[in-house]
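Let's look at chain A:
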Amino acid sequence: MTVDFPVLTSLIVAPLLGAVVVALVPSRRSEVHLPLGIALSMIPVALAGWLFVAFEKTAGFQFAEFTEIYSGWGVNWHLGVDGISLPLIVLTTILVPVSLAVSGAITDRTKLFVAMVLLLEAGMIGVFLALDLIVFFVFFELVLVPMYFIIGIWGSESRIYAAVKFFLYTAFGSALMLAGIIALGLGNLRATGSLTFDYVAIAEVGVAVGSQWWLFLVFALAFAIKVPLFPFHTWLPDAHVQAPTAGSVLLAGVLLKLGTYGFLRFNLPLFPEATLDAVPWMAALAVVGVIYGAAVAIVQPDLKKLVAYSSVSHLGFIVLGTFALTRQGLEGAVIQGVNHGLSTGALFLLVGMLYERRHTKKIADFGGLAKAAPLMAGFFLFMSFASIGLPGLNGFVGEFLILVGSYATLPVYAIVAATGVVLATIYLLWAYQRVFTGEPTSEDNAGMKDLKGVEVTVLSVLSILILVLGLYPRILLDKITPTTDALLERMEISTSYVVPPGGSDG
Partner candidate 1 sequence: MDALVTFAHDWLWLILALPLAGAVLNHFAGSRMPEPLAGVLATLASGAALVVAVVAAIPWMFGDEHEAVTVTLWEWMPSLGATLEMRWDPLSITMTLLVAGVGSLIHLYSIGYMHGDSRFASYFVYLNLFAFSMLALVLANNFALMFLGWELVGLCSYLLISFWREKDVAAVAGKKAFVVNRIGDLGFIVALMLVFGAFGTLSFDTVLHDPGSTLAAGTATAIGLLLLLGAAGKSAQVPLHVWLPDAMAGPTPASALIHAATMVTAGVYLVARVSPIYELSDTALTAVAVVGTVTALLAATIAIAQNDIKKVLAYSTVSQLGFMFLAVGSAAHVAGIFHLITHAFFKALLFLGAGSVIHAMGDEQDIRKMGGLLKKMPVTGATMAVATLAIAGIPPLAGFWSKDEILASAFDRGGAYTVLWAVALFTALLTAVYMTRWFILVFLGQPRWDEGVHPHESPRVMTIPLLVLAVLSLGGGFLNTPFWLGLEHFLEPAFEGVHLQHVPEGTTGMVLIVVSIVVAVLGLVVGWLVYGGGDERRERVLARFARPLRGAEGAWYVDEAYERTIVRGAAASAEGMATIDVTVVDGAVNGVAWLVRKAGESVRPLQSGFVRNYGAGMVAGAIGLAIWLVSRGV
Partner candidate 2 sequence: MTPTPEWYLTLAALLFVIGLAGVLTRRNALIMFMSIELMLNAVNLTFVAGGSLVGNLQGQVSVFFVLVVAAAEVVVGLAIVMAVFRRRATADVDELSGMRG
Partner candidate 3 sequence: MEAFVFLVAAAGAVAGAVTLILAKNPVYAALGMLGTLFSLAVLYVTQLAHFVAAVQVVVYAGAIMTLFLFVIMLIGVDAVEDTSERLPSQRVAAVVVIVGAVLFGGYLWLSNTFTWSLARAEVDPLVGSIEATGLILFREWLLPFEVTSLLLIIAAIGAVALALFRPARRHVGDPGSGDSGGER
């Protein structure tokens, strides 16, 4: 596929330039920064929209761009998009203006905030687009910085602890991955005589079986921390709870997906043998995460923490689907990434709106809010059900694909994971009940303001996406499936693995 202009590079550069533009506006014009940022973040939305429409329903990388950066190390500016990355890119571009739009409460150093969010966007998109391991790593690390600032500056009380923990924990994971990346490049050097960190080239040559194990391990560790997979999840509640709303939304919506994306992009295709051996372990961690995250979520007294732990649970599903190694499981893993981004992102938005109004996140402080804020209650309930996995809303599509898909290869795990569905119901509906139903428990709760226009708009957009994806997921699935099928085919070719039959060739 040839294109006239480098759309992928533009996708990365546009937010960067946006950040620069915002930075150039004088600090005293603080009222301009946020609207300007939102406006600028619509450019990537447009680009991603075009990309989405123009994307052909085939496997392989499209819109690829290739420019040599430094031949001595075999590092290239190699970008491309396929069915795994496309949905996440679209999600990213959508969530950025959303999270900016609800950040009206940020009045301190607005300019820096907007610039950081845009920088973060560039980093996130870069991760999804990079087809060179080094470029990937660069973006993978780069996203830490703006998020670190976002949590650290605009977070709540223990923001510093949370920000540092977030940074160090995830950096630790990726540090070892860097060793793996280096080893991959040098392994290619040994195998073919040319040093390259090009993903496509390395994938083509393949990785020696003997070194797949530890490479799998270091990559998996990096991604497991990012996902986060039990027991590497403890940075997440802290980061989420302390982060400002925009931070939580982007963290849950996109940053966590960097991990699941990494599994799909690197672990499976590059280390197929090791993947096969790791399946029981990864699946076990995933399932434990599903149950554990949900169980811990139930008893959280803090609404935001509850949603955070729900992410642990949901992301466990994605990992389970990934390592089920069936077409349904993989499809589910990809689309669930988007779904979780939308629904959990929306829940974080709502928690943020609550916090903005009541300056508390403790569930016990709320009560009977539905009376004063029926719209908010409605949206919260809607998002909760999306998150619970109610058929017709997007969450179901992903979870169902994952569960059914993983049953074929991991029946016991799948069945155990299915109980997570019940637990999700418990923690979300219980939270809803305590927060929104009953008579208002205090003056503040009785007099709380309902949603504003911009909030309704944002939530409506997300709701529409949730509904569309819930009822007609093929809008994404059709673009995902060729890629995931190709991935499985690759597994079959390079290993003795046989994808279990099942499913018509829709």
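How were these picked? Simply put, all candidates are chains of the complex that A comes from, given by their letters.
In this text, a residue touches a chain if its C-beta (ideal position, glycine included) is under 8 Å from a C-beta of that chain, and two chains touch if they have at least 3 such contacts; residues count from 1.
Please read these numbers as outputs of a predicted model, since none were measured by experiment.
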{"item": "Of 1, 2 or 3, the one touching chain A somewhere in this complex", "value": "1"}
{"item": "Contact set on chain A toward candidate 1 in their complex", "value": "165, 168-169, 230-231, 233-235, 292, 295-296, 298-300, 327-328, 331, 368, 370-371, 377, 385, 390-392, 396-397, 400-401, 403-405, 407-408, 411, 414-415, 418-419, 421-422, 425-426, 429-430, 432-433, 436-439, 471-474, 477-478, 481, 501-504, 506"}
